[in-house]
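One protein chain is absent from this view; the other protein chains keep their places.
== chain A ==
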């Protein structure tokens, strides 16, 4: 039996216009898409210290009743415990496949986004540093920014991405998109008729990449090579996001504006 979903469920992320970065935006959008697909309403609340409020240090996190859960994986499980699930209709092999593809997105797309925004010097200087610490006064903004950069670079080094060049990272993104495109084929969703958390995750990342302006268009171009992925993003946006949240309406139009720029 499904437990009632409280009306005041909230999703916390950083400030949308000034602060949030590519990777966090993608993760947040993925969770929003997932909750929309489950028909669970949630308010998006923007706070400058969202990252520090989160139990795992990562955004987004949701506050439902008196529980706080962060990141897509745990949120999916939490929602399932409440009686809602998108992947119940899948058989065991399909579930294995879904999990594998979700890891692929995390492994390649998310890591590439993190690389781009923290290890590519141009992007770091022009976009990341100004945005990341923007709600805070100098010198705190710089300190926080450098601290985070150091942390991310350590992680990149541990997994072997520190030695990669930007071209190689973009190659990986291309490979990942190619795999997603091949898997999606001509279907509306990855598992044919109904969306699953995989669709939410892919949408979150691809849509953010397509609609965020960076120092160069290279990342965006990689995704645009695959028309079925673009169609997939448009379809999900139309079905789940248009006319839903009032507080995201301004960003929806700014997104639409960006998209028309890219057309």
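In this section, contacts are C-beta pairs under 8 Å (C-beta built on N, C-alpha and C of every residue); 3 or more make two chains touch, one makes a residue touch a chain; residues count from 1.
FYI, contacts and distances are computed from a predicted model.
Engineer: Refer to UniProt and select, among "Metaxin-3", "Trafficking protein particle complex subunit 6B", "U6 snRNA-associated Sm-like protein LSm5" or "Ribosome biogenesis protein WDR12 homolog", the name of the complex member that is left out.
Structural biologist: "Metaxin-3"
Engineer: For a quick check of understanding: of A:16, A:183 or A:224, which residue touches the chain that isn't displayed?
Structural biologist: That would be A:183, which touches the missing chain.
Engineer: Among A:55, A:83 or A:139, which one is in touch with the chain left out?
Structural biologist: A:55
Engineer: Using the touch definition up top, pick the residue from A:8, A:67 or A:175 that touches the left-out chain.
Structural biologist: That would be A:175, which touches the missing chain.
Engineer: By the contact definition given up top, give the residues of chain A that touch the hidden chain.
Structural biologist: Against the left-out chain, chain A lists 55-57, 92-93, 95-97, 99-101, 103-104, 106-108, 154-155, 158-160, 175-176, 178-180, 182-183, 185.
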